[in-house]
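Here it is, the structure in full.
Yeah, one chain of the complex is gone here, protein chain that is, but the others are all in their spots.
For clarity, chains are labelled A and B in written order, and residue numbers in each chain start from 1.
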Amino acid sequence: MKRVDQRAWLFLIPALLVLSLNAFIPLMTVVNYSVQDILPGLGAVWVGFDNFENVLRDRSFQGALGRQLGFSALILLIQVPLGVLVALGMPKKGWQATAALVTIGLPLLIPWNVVGIIWRVFTRSDIGILPFLFDRIGYTYNIANSQVDAYWTVVLMDVWHWTPLIALLAYSGLNAIPDAFYQAARIDGATRWRTFWVVTLPRLRNVLTIGILLRFMDSFRIYIEISLLTGGGPGRTTAFVSDLLVNRAVGGFEFGYAAALSLIYFFIIIVISYLFFLVLTNVGTSGQAQGGDA
Amino acid sequence: MARIELSGVSHRYGNDEWAVRNVNVIWEDGVASALLGPSGSGKTTVLDIISGLLRPTEGRVLVDGRDVTGMNARERNVAQVFQFPVMYETLNVFDNLAFPLRNQKMPEAEVRQRVEATAEMMGLTGLLRQNAHKLGAAEQQRVSLARGIVRKDISAVLLDEPLTVIDPQAKWHLRRQLKALHERTGITMIYVTHDQHEALTFADRVTVMNLGSVVQTGTPTELHDRPHRPFIGYFIGTPGMNLLDAQAGESGVSVGPLTVPYGADVTKRLTGRDALQLGIRPEYVEASPQPLDSGAEASVEDVDTTGHSLIVHARLGEEALKVTMDEAASVVRGDTLWIRFPVEHVNLYSEGERIEVDA
Partner (left out) sequence: MRRLFSPRTLLMALYLVFLAAPLLWMLSMSFKPNVEILETRALFPQTFTLENYTEIFTQPAWRESFVNSLIYVAMNVVITLIVAIPAAYAFSRYTFRGDRHLFFWLLTNRMAPGAVFLLPFFQLYSNIGLFDTHLAVALAHTLFSVPLAIWILEGFMSGIPMEIDETAYVDGYSFPRFFYRIFMPLIGPGIGVAAFFSFLFSWVELLFARTLTSTAAKPIVVQLSRSLGAEGWDWGVIAAAGVLMIVPGALLIYFVRDYLAKGFALGRV
């Protein structure tokens, strides 16, 4: 049983110091920007919540947000099951396990801009292999012009890039399940599918929680790979919220707007993550999974 | 209810050492048995072979005379309880118990009836709606056990050191429940453990294993009083049996100055045997500060107390032995004690094997 002791906060001081430095000060600065408007020649002017209102009313924002939500939902739906399936298929012992671990982990180790660039080359109409393969099966693939092609390529790229994270986490989680549970399920006559649902999945809950949260957060903020692959196009198909943010902040010098957008963006991520957090940590346990263990 | 037999069973994992060697054991229908041995003796392997989780490299498994070696765990209809509680954590107790039945596609009404009956028998009725993971370890093991016996016509209940993670107070209760369960249902039960106390209190028949082989099978008393190997003498009983180097002479077997009388027919058999050893339990050694007929003197080197008895470390000739004496006996280091070995409690061993003698 854990002990109740408020002095535990002392252990947290180093962490809090480091994070506070990085978290609060920049945050305050952004908040500062968000409630002001910088007029050329006149300096900063307080505008209260105007910037926030502008953001929320902006069609571009609403569109980008909608696309973003769709994108994040889609990749979660693909990557989590796929990652778990891959983990189930990976060997557990021997050199094959090492080879599998290293191979599967490779996409995670590539700088994100390189990922974007590789996929760019991969998908270019003139020199890319993907259009070539599609052409062989009779489909004219064109990432620059076709909204469908662009969107699904972006999804595919993210799946390629990040499924390994779920796979590695799930792999470790799987290996932590004692054999006895599977043995008991065999004795009880459970089918493989049923065993998966009552034994495997519940015991993967913790690793999957962190995997899902990480993927949600990162996918919601995705920028560089897409920017290099499609530039947000064609049109606005693959332009999600980050893209809008960068345009306004860097391209348009609308810093107040950008700051407000940032905060709204941040807030949305926090809220949705918190919902995920609550749901995932309470699934199947109806209450806190703390304490009382043998 | 079933008679389980292992015939010529040997098993190795991959290309490792043989974990189990040529095991031939019969567990009669309805008997509460224990499989006792130190870690690594192969007892869990044997259990897994019985339940069908493992297919033996060699040998056959027979249930009621039928060869079931090829059958898997589900088909053999056994229940197995593991060292730590194995629960389906997302289900409540009722659903946990119902799990095996539903997998068999039993009609729900029947499922309910069996679950409730089993819960009642195990004292779990009040917990049926609780979430499995909220229970303490002892209760969880009871649920595991209940889940094992909820199915109809279970052939046997196999328990693999089920009390390992249970608190000491709860252990006693759970042991009694197991015994009560056996008395009530008459199911064949096989209890694997390294704890000889658990084995001897639970079982009517005990099979002792060491290094992959069966050393002896018998009732607790037989194992305690007449172990076939010195190893069993050590392993069972606290303190373990005394093993003393002995010589065969004309009138009997001697350990230093003390001779245990045997008839000529016995002594003739014994002379010439290598490595003769005499085994006697500390509690059966007769000891007294006053001289004993046909006894011998031993010097007391140390005295331990266990709280309700004394363990006297004495030296008889060149051999050291332990004697259990009543607390009230006033014996101290340096004393002289008269020792005698009653012949009915003496075990003779040559080259590690027991010699049968008619006392």
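List of remarks:
Simple rule for what comes next: a residue touches a chain if its C-beta (ideal position, glycine included) is under 8 Å from a C-beta of that chain, and two chains touch if they have at least 3 such contacts.
These figures come from a predicted structure and were not determined experimentally.
Every shown chain that the unseen chain touches in the whole complex is listed here: A. Of the listed residues A:Phe71, A:Trp119 or A:Phe181, the one in contact with the hidden chain in the full complex is A:Trp119. Along chain A, the points of touch with the absent chain fall at residues 1-6, 8-12, 14-15, 18-19, 21-23, 25-27, 29-30, 33, 82, 85-86, 88-90, 92-93, 97-98, 101-114, 117-119, 121-122, 126-129, 132, 160, 164, 168, 171-177, 203, 206-207, 209-210, 213-214, 217, 220-221, 223-224, 241-242, 245-246, 249-250, 255, 258-259, 261-262, 265-266, 269-270, 273-274, 277, 280-281, 289-290.
In this text, only the chains that are shown with their structure count from here on.
Averaged Cα coordinates give chain A a centre that lies 56 Å from the centre of chain B. The residues of chain B lying in touch with chain A in their complex are 48, 51-53, 72-74, 78-80, 82-86, 88-91, 99-100, 103-104, 131, 133-134, 136-137, 140, 144, 147-148, 165.
Chain A meets chain B in the complex at residues 178, 180-181, 183-184, 186-191, 194, 198-199, 202-203, 284-286, 289, 292, 294.
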